[in-house]
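The block underneath contains the structure these notes are about, expressed in structure tokens.
Excluded from the complex is one protein chain; the other protein chains are retained at their positions.
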Amino acid sequence: MQSVDFSPSLRAADLTARVKDFIDTEIAPAEEGYHRDLAEARRTGDPWQPLPLIEELKTKARERGLWNLFLPHEHAGAYAARFGTDGGEGLTNLDYAPIAELTGRSAIAPLVLNCNAPDTGNMEVLLRYGTEAQRKEWLEPLLDGRIRSAFTMTEPDVASSDATNMEATAVVDGDEVLINGRKWWSTGVGHPDCTIFVFMGLTDPDADRHHRHSMVLVPRDTPGVKIERLLNTMGVYDEPLGHGEVSFTDVRVPLTNVISGPGEAFAIAQGRLGPGRVHHCMRLIGLAEMSLELACKRGLARTAFGKPLANLGGNRERIADARIAINMARLLVLDAAWKLDVGGPINALSEVSQIKVAVPAMAQQVIDFAMQIHGGGGLSDDFPLSGAWTAARALRLADGPDEVHRGVVARLELGRYGASR
Amino acid sequence: MQSVDFSPSLRAADLTARVKDFIDTEIAPAEEGYHRDLAEARRTGDPWQPLPLIEELKTKARERGLWNLFLPHEHAGAYAARFGTDGGEGLTNLDYAPIAELTGRSAIAPLVLNCNAPDTGNMEVLLRYGTEAQRKEWLEPLLDGRIRSAFTMTEPDVASSDATNMEATAVVDGDEVLINGRKWWSTGVGHPDCTIFVFMGLTDPDADRHHRHSMVLVPRDTPGVKIERLLNTMGVYDEPLGHGEVSFTDVRVPLTNVISGPGEAFAIAQGRLGPGRVHHCMRLIGLAEMSLELACKRGLARTAFGKPLANLGGNRERIADARIAINMARLLVLDAAWKLDVGGPINALSEVSQIKVAVPAMAQQVIDFAMQIHGGGGLSDDFPLSGAWTAARALRLADGPDEVHRGVVARLELGRYGASR
Amino acid sequence: MQSVDFSPSLRAADLTARVKDFIDTEIAPAEEGYHRDLAEARRTGDPWQPLPLIEELKTKARERGLWNLFLPHEHAGAYAARFGTDGGEGLTNLDYAPIAELTGRSAIAPLVLNCNAPDTGNMEVLLRYGTEAQRKEWLEPLLDGRIRSAFTMTEPDVASSDATNMEATAVVDGDEVLINGRKWWSTGVGHPDCTIFVFMGLTDPDADRHHRHSMVLVPRDTPGVKIERLLNTMGVYDEPLGHGEVSFTDVRVPLTNVISGPGEAFAIAQGRLGPGRVHHCMRLIGLAEMSLELACKRGLARTAFGKPLANLGGNRERIADARIAINMARLLVLDAAWKLDVGGPINALSEVSQIKVAVPAMAQQVIDFAMQIHGGGGLSDDFPLSGAWTAARALRLADGPDEVHRGVVARLELGRYGASR
Partner (left out) sequence: MQSVDFSPSLRAADLTARVKDFIDTEIAPAEEGYHRDLAEARRTGDPWQPLPLIEELKTKARERGLWNLFLPHEHAGAYAARFGTDGGEGLTNLDYAPIAELTGRSAIAPLVLNCNAPDTGNMEVLLRYGTEAQRKEWLEPLLDGRIRSAFTMTEPDVASSDATNMEATAVVDGDEVLINGRKWWSTGVGHPDCTIFVFMGLTDPDADRHHRHSMVLVPRDTPGVKIERLLNTMGVYDEPLGHGEVSFTDVRVPLTNVISGPGEAFAIAQGRLGPGRVHHCMRLIGLAEMSLELACKRGLARTAFGKPLANLGGNRERIADARIAINMARLLVLDAAWKLDVGGPINALSEVSQIKVAVPAMAQQVIDFAMQIHGGGGLSDDFPLSGAWTAARALRLADGPDEVHRGVVARLELGRYGASR
């Protein structure tokens, strides 16, 4: 008689348990050392040179079949079997969600499991829209974890929340594409293995609003590509991936590097962003859970005015509110993932925007409370909280600011009552 | 491969559709007239005398099998078949939830479908804990819609958020129970058919904290029972049920009127309140949905400064936030209902308290916005918004104030890390 | 050396003390009886017939010179001496503010001191813009407390937040004005002494946007004036003043009843609303103070879970937040009053809109907390809290909704950086 059922599928439950075990036994014990080594590299050397630990853990993860788990069921094709979990056929968004939540608790787990942004999104784009040749050249090494990629879309000189503001150009010139412009917040360009950029630029200003732009594969070493600098968010550089400002000056690549044909960038972007946002949001939920856990433990371990901190003032209310907020946010993401699974991106347009608004705001709030109950230490890097806060804050802008997503939700809501836009 | 599934069961989907159709075709068209007649009765006559429309609609609802749908699957026994939907066997909490949401949109639908508080809770108590004789005498006429009931627990002279503060007494005296005390916010006592009160009082002050109180069935016409006055919430009397202040002076009833034995009141209360809170919350979600719908329609229909109100300032953001908040709240309630279904009240202790905190606050916020976009009219009774707001506000106190429920959630959360209380 | 000085002037301090004493000794002791009598009149008789107590208290107030204290220094002229405090010359807005706060704590004090809206605003209009004849006929009896007045501006059929939407007409026809239209939320029309309406309507649709409307004095008994009904806000009718819906059908008054000439309504309205909003806000601050006081007392007097309610959970934090919020709001209003005093309405345009946004929101929050700590009783009329909440909520719409005032503040802020609108 029952149909609605909030329990995970057997396969997802099994994989989630295996990922949890791997994080608990392999990643977590190494993480403190990793951060110490990274801090040391920041002071004295080159934090952009990846620490060897990551490659060691990648090998272990792959041996256990915990690799490329993000690969979506409906587009995985043969790749899931070749590069994913043993016998894999790809997971639904709903099945992958709890795995993303687990990896979100760790700063390095997504990288170790080859499930980190923006590589996952770029791989998905190649999977869904790439030619055989493009897949061969870039998708396979990405799935293999041999190279990394970046997505260059946001621009420093215009409000990029409105993608039609984009000024960079990708002009078709015979059998080549001529690329010019400046991008920033291009995540991943700090990594030495990042050899391929997915570039988005204006191709035909006279086409209709959503067919003017193209997505083009631009190898990093193409002449005219220059990484101008690496940016920080609230003081955090997110090594070893990083976020860069990149200039493109008279860059030329073959026309075959265009993905899905000139003018198709918006169609691709729309398909690309649904699952990616689910992943981002589930990882933030992982961070929020970790923060609440730390807050409870600290609240019980430290004493002031004769009581554990947890029992002072409104702290218990804040713990309750955090629990409620996390649970609501997780359910909203799972529901969005389910709608993506059963009806595709168009079916989940409002839901994906809803989670993009709700989850970072929730996480920011929960993490802020956890910082507060940790006192001064909570703001320092003695705890993973300030980094977690920064991740949540950044996601209120990355992949579209809150305001744009609220606009989408409102438009669809008012559309039910006849509003045309 | 899929297991988590947010779609309703076929049976629930069918019943929900039938309830929706009944509301749309029978209740909604009559509702404006009902409110006009009630307002007239307030001015000139006796608003506590139920309007005949309700009985007419009750008959129709029952003919269609849309009757006592709240009856819980696990306790329905033969009653579901006799008094519920044709061939009925009771619904799960999860299946009933969307029906409760629909009835919440209407001020009279719960009454018409014999699914209103506090009768549902009282019926459930009799179903789960009543003797054969008690069921025969009170449960059957309640299921039949012939009588109504009240639950008298809260007291005016003590902070009743702490139930152990209760001062009213139910002393066992031979084969009788002697009852004294004063209760208020006893919902339902205004109705002329309300002939039976479930009374909660102190029986044995020396027993342990959770075995001191008893629940006793007290017929309204027992000597010593007096309805002192009817209370209003924010000016609203909620006729024809109402909320009363009731005094009990040397009231005597047979010992057989005690439910589940002396000292069992807390155990009963705990079991009683889970489903009831799910119902309350789902009805509030219905009110919030109705309010958002009215807000969107008004926002598109009226113009100021050359634009539809919906397009002014932050109104679209508020519409988006309302949509997100409603969706999150609904999912949280469905999850609590599911946990109640699969593991019973103890399994869902935190979840039920979570929804009691989250849903009224959400509804209050959404309805407040809808009032605001309606201008002055939104505060008057030209629209159902001010009544909806009052219902949401009252539920931040009824069935336990927010603060107590936050306390439960925090206690269980901290308990995961070893806190004893 | 000191110049900024937050202490009141000696005269204001003296008057404030005298008002406080009058409220404490004359009004407060009578207030409970007043409310009981009013409740009784609602049930059994005519609540619109003013209770004799008010007239008795008015006489006493006047004898003590606590009468028409609102009369503004700069426009009081000889009236302050004749109708105000003995030897009076009118108070500044800043000096009157603490008196308004005190009267706000009582439901009847403003009426008793002849300082209630909308009469104060209407008197001020006549003082500043009325002809000798208009003042003789309407201002003097108003100052004398013999008649009352209403302000009819808001309309039911359009979004009146945009005053240019106004559809009612006041057409000059020879030496008469022809008036047609429908108004609502006309405060005061329920009172039997309310004999004069200040009507606002469209005179010349071809004039520029701010010179199309006129303000016209319309005696209530003019043929064609009809009070259609009295409206409630959240169930509250605010007897004996009330808020009415009024229709005007081919109503004719002499051209001499126009205030300050045809087309001058906007200029008058702008001058009228500054002090009125200061009064409203200070009265709400009085309500918030009263609510916080009740919350503290209840929080100390009642016990749950072994502690005074004040010491449970986040209650102390909420008390602190309420104290902080009230203090900030009061300072903002005093600053606005000071700016009105030193530079007039244009000087305080942003400040007056700022308080209209900040104060009702603050009061709503503080009162909501006070209701919550009172439990069920807090929502009933056993305490003055639900009425206070309704007053605060209504003021988020009355005299311009929050959204419009935020628009004014933002426009002036952006204007500092060159934005034209």
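Order of writing sets the chain letters: A, B and C. Residues in each chain are counted from 1.
Basically, a contact is a pair of C-beta atoms (placed from the backbone, for glycine too) under 8 Å apart; a residue touches a chain by one contact, two chains touch by 3 or more.
Note that this is a predicted model, so its numbers are computed, not measured.
Of the options A:253, A:268, A:319 or A:394, the residue whose C-beta touches the omitted chain is A:394.
Considering the whole complex, the residue from A:141, A:313 or A:345 that touches the absent chain is A:313.
Touch with the chain omitted from the figure is made, among C:134, C:354, C:372 or C:390, by C:354. The chain not shown here touches subunit A at positions 154, 156, 158-162, 165, 184-185, 231-236, 302-305, 309, 312-315, 371-372, 375-382, 386, 389-390, 393-394, 396-398, 401-403, 406-407. For subunit C, the residues in touch with the chain missing from this view are 1-12, 73, 92, 94-95, 292-293, 296-297, 299-300, 308, 310, 316-317, 319-321, 323-324, 327-329, 331-332, 334-335, 338, 341, 350-351, 353-354, 357-358, 403, 405-411, 413-414, 416-419. Considering the complete assembly, subunit B touches the hidden chain via residues 313-314, 316-318.
The definition used in the following text is that only the chains that are shown with their structure count from here on.
It takes 180 degrees of rotation, in steps of 5, to superpose the Cα atoms of subunit A onto those of subunit B. Between the CA-based centres of subunit B and subunit C the separation comes to 38 Å, rounded to the whole angstrom. Inter-chain centre distance (subunit A to subunit B, centres taken as mean C-alpha positions): 43 Å. Subunit A and subunit C have centres, each the mean of its CA atoms, that are 53 Å apart. Touching two or more other chains at once are residues 313-314 of subunit C.
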